[in-house]
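Selected chains only, in their assembly positions.
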Amino acid sequence: MTTLKPQTRDQLKLCTTATLSTQLFKRGLRNVWIDGARLMSSAKGVMVGEAFTLRNIPCREDIDHAGVFDNPDHPQRKAIETAPAGSVFVNDCRRDTRAASGGGILLTRLAVRGVAGMVSDGCVRDATEIAAMDFPVYCAGAAAPLNIARHHAVDINVPVACGGVPVYPGDVIVGDGDGVIVIPAHLAEEVAAATVEQERFERFVMEEIRRGQPVIGTYPPNDATRARYLAWKDTPR
Amino acid sequence: MTTLKPQTRDQLKLCTTATLSTQLFKRGLRNVWIDGARLMSSAKGVMVGEAFTLRNIPCREDIDHAGVFDNPDHPQRKAIETAPAGSVFVNDCRRDTRAASGGGILLTRLAVRGVAGMVSDGCVRDATEIAAMDFPVYCAGAAAPLNIARHHAVDINVPVACGGVPVYPGDVIVGDGDGVIVIPAHLAEEVAAATVEQERFERFVMEEIRRGQPVIGTYPPNDATRARYLAWKDTPR
């Protein structure tokens, strides 16, 4: 697994998924937005971590019965105990929202183990409990039925689909109030640096817009705006 | 209508739909979750009541005109006045979200009459007003258009579909922060008792997880955990 440098992680915690998406777009990547995953908990700040994945297929009645969790090697339970601290646990539920990909107990275990967050294109149960958690949980909504009512956990840490996009183990997953973006591992460092710089410019733009400047000439900047930005940037604040 | 025993009602008010879904799954029932119904009001606690249903079909322009409500026997209005206190009013809107299945006035009337809550796979209007109500309203979202712009109320208290699952009059409907589950009438007592016991165990599990125990061996429990649970259970708290 590519190692996410601490500095890159720190930079990404200052980014928005909006600006990250623009930087990835500039590098030819459009298919990086996990469609439909929204923040369900009260976690503050930006979620950052390398993807650790769990792949699910639809359940089958004779295989996915209530006794499966007696098996200590059940992939879902094993994945919960295996995801490294600092990683983001990514659940591929094929966008099936009729059952939970996890609930209060499993998510609490992930939090206790130091995992950075959870993302699913399925649902979670115990939504009220999760709403109060200070642990990032992004998914498609709430559904009480237990996972094996629809899902069969089958593989740990393989490339998966989530919300319509590919997620490879080790990709850098970033989540904020808009949702979740996937940064290919090899681009994380470069994109993080470019985004931090763009975020600074956008803060300047917002000040300009608030004081009445038009978007044309400001965003993107013409020469005059660019000059003002350079001055602004150098001003201690 | 099967009578829901007061004791069963009291037990269900201590349950979550998550745990109820597990108990129903163990009894071979997967198709019991009303897909897409979420809490729209500020009601606290768990909604419990026997289903009283209203069936809608699509409207027809020559039948569903603004004058229909002058008829004192209009099925929607009659249903509102007929649903027993303690029941849950279940609206089958065929998952059509382009119109309201009710609004502030009708829902207030249900509340005044002592009905336990309302569930619909359509929408409601007056969402801001409803958001402030202390009456459980579960549905698919907000839409201002009046019901007859899309729906024709046709039958009272017959078996219906709601959010993709069957609801028979008298089935026990339970709603919490995750959404709404349907318990077949004949299973209510048995499932309530089993769920109350499982909820107790899950509270113990959560304590274990919070203090750092792994899910494997704890949930489901191995012998050591089971022993600790028996001790925990007997400890006055």
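Labels for the chains are A and B, by order of writing; each one numbers its residues from 1.
Just so we're on the same page, a contact is a pair of C-beta atoms (placed from the backbone, for glycine too) under 8 Å apart; a residue touches a chain by one contact, two chains touch by 3 or more.
Model, not experiment: these values are computed from the prediction.
*Asks:* To what total copy number does the complex in this file extend, with 2 chains depicted?
*Replies:* 6
Basically, only the chains that are shown with their structure count from here on.
*Asks:* Rounded to the nearest 5 degrees, what is the angle of the rotation that puts subunit A onto subunit B, matching CA atoms?
*Replies:* Between subunit A and subunit B, the superposition angle is 120 degrees.
*Asks:* Between subunit A and subunit B, what is the gap in Å from one C-alpha centre to the other?
*Replies:* Once rounded, the distance between the two centres reads 32 Å.
*Asks:* With touch defined as at the start, can you tell me which subunit A residues reach subunit B in the complex?
*Replies:* 66, 69-70, 72, 77-78, 80-81, 97-100, 103-106, 108-109, 112, 125-129, 131, 141-146, 148-150
*Asks:* Going by the contact rule set out above, which residues of subunit B touch subunit A in the complex?
*Replies:* 16-18, 20-22, 25-26, 30, 32-33, 35, 38, 164, 176-179, 181, 202, 205-206, 209-210, 212, 214-217, 219-220
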